[in-house]
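A protein chain is absent from this complex, but the other protein chains hold their places.
Read from first to last, the chains carry the letters A and B; within each, the first residue is number 1.
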Amino acid sequence: MAAVIGWRKKDFWWQSPVVFLEDPAAAHRLVWDPFTVYSPVKFLLEWQASCAAKVGIFVKGCDSRGINRLLQDKRLERERVVVYGVPCGGKADAEKIRASFPAKGIKDVTLLGEQLVLTVGDREVRVAAEAYLLDKCLTCRHPNPVVYDKLLWEEVLPRQRADESRFARVQAVASLATEERFFYWQRQFERCIRCFACRNTCPACNCRVCIFDQAEPRWLGKANDPADTLNYHIIRAFHVAGRCFECGECERICPAGVPLQELNRKLIKDINEAYGDYEAGLDATDQPPLGTYRGEDPAGFDES
Amino acid sequence: MKKVAKTKLAELFSAMAAWGKLYVPAVSDGIVNFVPWQEGLTVALTALNVLVPPKKFFFPQTETVLSYEMGEDLQLEDFACRAGERAILFAARPCDVASFAMMDKVYLDEPLDEAYRRRRENTTVIALGCSEPDEACFCRSFDIDATKAPGADVLAIDIGQELVLVAQTEKGERLISVLNGLLSEATSGDENRVKDEQEKNEGRYVTSVNLRGMMEKLDGMFAADYWEQLYKRCIGCGTCTFLCPTCHCFDLQEYAAGRRGERIRCWDACMFADFTQMAGGHNPRPSQKERVRQRFMHKLNYFPHQHGDYACVGCGRCVRKCPVNLDILEVIQEVGGAVDGL
Partner (left out) sequence: MPVVNERFEPLIVAFCCNWCSYAGADLAGISRMSYASNVRIIRVPCSSRVNPGFIIRAFQRGADGVLVAGCHPGDCHYHSGNFFTRRRLTVLKQMIEYLGIEPQRFQVRWISGSEGAKFAMVMNSVAEEIRLLGPNRKLRDVR
């Protein structure tokens, strides 16, 4: 292996960015803590495009489904990657912690089973972890890696109630009247700054050239106006329909707090209801639901 | 020096809104942004930095530069002369106010940007001093005092139950005189509290960086291996550039519909692959490495060479918002100056 991709600690207690380690002697820099959230998986694309050597990668449950995503999309050479699976009990939400503790005084945050242990100033505080986990982790159905070469430790139990809350927000918005739904989504998209972080972080968004980056023909105006922003969000969500594996990173890293996962889950819910339950990224050899069909499929329009 | 009780702010806002278009920070779905004030809106007085920096009031993310229509003759309309309605920006933080001076160096220099100039001239900026910088705030390192904002027209300081207002320019005095009926004279006690706030400021930061020699050091670093290591985790989104109060690059786009059309200016980001893409297909910054290098070289080397100041005000937006924690604190720390207090 020429390198391993994992996480390291940075300046602040809430920063555990991805790191590319080439020197085995620097292995002590690798960390696993409540903030090792960002998925290292998409970096494999550039790695494999630019380097023939093998690479090692650490993956959580959600990240591992990204590996399957890339395999299924024929964008990854599996034999050139060594996958270290890390069963994950959920990651902490720095904003939730910040709301309850003085951020400047926090020295360290650790997850111990179902407890979050914070060092604030010189005192140690223990709280139930659940209240401080990322929303996306509370609805996680696959905390254990689904594809790996080596599993780092024993598997953990999936969170109870993850299923109940999975489509709660989708249902809440779907129950609104048409006009209310429109204004709800306008309010969300209005905050979009068009940074494309949601697309760039998504392992399902792995086209060699994204249509949004094409200058000729230009599918998406560069000006940030409401119609174009809506266009962007419709096409982005649709492009990952049946392929989104619910890692929720698009929503978590959105600087403007646009509930993108809610849009992805709307599509997942509709696909499940019409064409049978399907979870992307669990099996790299199956057929995503929009890439196949059955003669007796129901339609959402007048077929007479 | 004037003051106003916080309980009377709604009346003050109402009077300001009657005088010009008033923008205030407000929370929507957990995100703080400047929005037009309206009756009943809760103003986010304690929020530090709004998400999208107030540079957008002078340099909007999207603006029409001109429009045309082909009839018998070509009809052209220049939009610059329409820009700049009378506006008030309330509660801009001192770091953001300091960024205006940097934008001025770009847009008020030759060739002068008329739309920008009109917006600057017609906007009265009320700065609000920060009483509690957070751990990602490092404006002090750029000689910005979070309780002072020399570039603002009016400085507001929170002294507990009241806001003290100090006019710092003619524009500011004009606004204060319009609002005079709602304000009262600050007492010497109030003045002492303001002084007290300003003295305490220094000790409230937990993060500071040492910029000594940064620009000179980067002079020789264009071809350094450092960038090779740094760029790898950058995902090439526009979060840092769009949220940066000093980033000022734009793109011009044509929107044509039949015989009419518009030319639009919109923010662009050096992190995007198509930022330097040429029509013929060549891209002088072919990988993310060149793009990341460009961003930090521009902030810490090219801009200070050209204009004398680092193009950063230490607002901490990139530190808080970068999805992969690749921010200017890291670069300053690794290239030269130490980051203290972390």
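Structural remarks
In this text, a contact is a pair of C-beta atoms (placed from the backbone, for glycine too) under 8 Å apart; a residue touches a chain by one contact, two chains touch by 3 or more.
This is a predicted model, so every value here is computed, not measured.
Of the options A:A2, A:A53, A:A168 or A:A274, the residue whose C-beta touches the omitted chain is A:A274. Annotation for subunit A: contacts to the undisplayed chain at residues 173-174, 178-186, 211, 219, 221, 225-228, 230-231, 234-235, 237-238, 241-242, 263, 266-267, 270-271, 274-275, 289-290, 293-295, 297-303.
Throughout what follows, only the chains that are shown with their structure count from here on.
Each chain gets one centre point, the mean of its Cα atoms, and the points for subunit A and subunit B are 30 Å apart.
Only residues 28-31, 33, 51-52, 61-62, 134-136, 206-207, 229, 232-233, 235-239, 242-243, 251, 253, 255, 264, 266-269, 272-274, 277, 319, 321, 323-326, 329-330, 333, 339, 342 of subunit B touch subunit A when the two sit together in their complex.
Residue ranges on subunit A touching subunit B, taken from their complex, read 10-12, 15-20, 38, 42-43, 46, 103-104, 187-188, 191, 193-197, 200-201, 213, 215, 221-225, 253, 255-257.
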